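Removed from the display is one protein chain of the complex; every other protein chain stays in position.
Order of writing sets the chain letters: A and B. Residues in each chain are counted from 1.
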Amino acid sequence: MKKYARSMLRLVLLSLFFIMAPGHGGEPEVTIKKSDRCPVCGMFVYKYPKWVAQIVFQDGTAYFYDGAKDMFKHYFDTAKYTPGKSAQAIKDIYVTDYYEVELIEARSAFYVIGSDVLGPMGHELLPFKDRESAQEFLQDHKGRSILRFQAVTPALIQSLDRRS
Amino acid sequence: MILHPTVIANLLASCIVSFMVLYASYYGVQILRHWDIRSGDELQLILERKTYLISTLLTFVFGLQLLSLFLYIFTADVLCPLFVGAMCAAGTLNVNEFGYPTLVLKIINFILAGIWLVLNYADNQGYDYPLIKIKYLLLVFIAPFIVLETALASAYFLNMEADVITSCCGSLFSAEETAAGLGSEIAALPARTMLWIFYLAMACSLAAGIYFYLKGKGGYLYALVSLLVFGIALVSIVSFISLYIYELPTHHCPFCIIMEEYDYIGYLLYILLFGAVVAGIGIGALLPFRHVPSLQNVLGGFIRRLALASVVLYAAFTALVTYEIISSNLIM
Partner (left out) sequence: MIELVNVRKVFNAGNPSEFSALNSVNLTIAQNRVTVLKGPSGSGKTTLLSVIGCMSRPSAGRVHLNGREITSLPERFLTDIRRKTFGFIFQQPNLIKGISVLENVMLPAYPLGEKRSQLKKKAMQGLADLNIAGKSASKVEWLSGGEAQRASIVRALINDPAIIIADEPTAHLDTTLSYRFMEIIEKFKAEGKTVIITSHDPLVYEAAIVDRVVNLRDGRIEGGTA
């Protein structure tokens, strides 16, 4: 009986795994048009596919950015770059994992700052989907620290805008 | 140095222009000292032959100078992918401290070269070289500016380092209170107010130009007004015209408009603007000579054509700007 229950449990778990695996949480539709520009700096996003970040609002409008830094700038002062919109109306935020080069959830990502890898906007926050890859990157590229989404502040973003 | 064809073209053009201008200035000084149309002696005849050759060469050289302004911003635009943080010419020019000064000097030399070409054309219409001394005096005046520009351009291109992080035009032309620099100050001007100032200034300029074209009075006034309007138009591009072209309320950069993605409209805007100001100032440069006997029959007509050209170019500029504002998705 116990043996039957255990194999039944395994079967259920296995089938659950197979059912749930393909749809891991809202894969975003990423069709970047040639005319899409980052609302913060005006850069054409299609030129930098490895750095794309995205904010989707509840009304369905979406904006692309040429790096996590500009995404954060828009996030911290939404009305400045898109008058009439506020951060409360944001539905999803995505960033591109630096190693995997695919869009991941921004709010659960790990960001490395202070590294020697520069994005299109200069010093950047490099996003990773888990702490291990972030740590590996930090060691390889002399990163200074790993931050979660909530730890990023406007002052930090400003400090990244230095020239050297 | 970055061995890109555009960089080589820039340096080559600058060197050719500098060399020719200095060579011509040497003869210019001789002409200023010894020219006497009535004497028949050997030096005078040699100078007469020489000026024919030199004026022709200088026409091509100053024509090259006019083109080199646009070549320069084209080069800065083309090189921007090489520099981190640069997304357009604005960032490339900021790579070292010589980029923007070179641009300023190129703008000044465009106008000076244009005025020289206008004077030269007028001089060639007279049978006794009526403006020859003025022409070569202006040349000698222009020469140090040309040489300085070549020096700055060389310093800029030869000191270009690929491993610097340059400022993005977003921050160079940002309207933030914390941002410093002329670009930011212009960007911070209230857009609505600038829009009214622009249209008012253009209306005054067109009125003055048309009045001069029809009545022949107020030429000096129009020359002055056309220079002022030129400055106002440049400020307007940064202040509000760029916003409508980009459809972004915070992007004031005057260099992104030359990019392919905006249909190269920046080049057209700048060509119209620079052409108009040279024609306008040219009027002021020629008016003092309208009573010279050998030019009596031709100068009046030429000055009127310059006035018409200036008015038409400014009008076309205004029309293009208006079209961009009306067809833009941006609502301010």
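What we mean here is this: a contact is a pair of C-beta atoms (placed from the backbone, for glycine too) under 8 Å apart; a residue touches a chain by one contact, two chains touch by 3 or more.
Quick caveat, the model's predicted, so the values are computed rather than measured.
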Kindly state which of the options B:Met1, B:Leu45, B:Leu67 or B:Val298 is in contact with the chain not pictured. B:Leu45
Would you indicate which residue among B:Tyr129, B:Phe274 or B:Phe302 is in contact with the undisplayed chain? B:Tyr129
Given the full complex, what residues of subunit B touch the hidden partner chain? 37, 40-42, 44-45, 48-49, 52, 124, 127-129
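Here, only the chains that are shown with their structure count from here on.
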Centre distance in Å when subunit A and subunit B are each reduced to the mean of their C-alpha atoms: 45
Flag every residue of subunit A that touches subunit B in the complex, lowest number first. 34-35, 37, 39-44, 80-81, 83, 118-123, 161, 163-164
How about subunit B: which of its residues touch subunit A in the complex? 84-85, 87, 164-171, 246, 248-251, 253, 256, 261
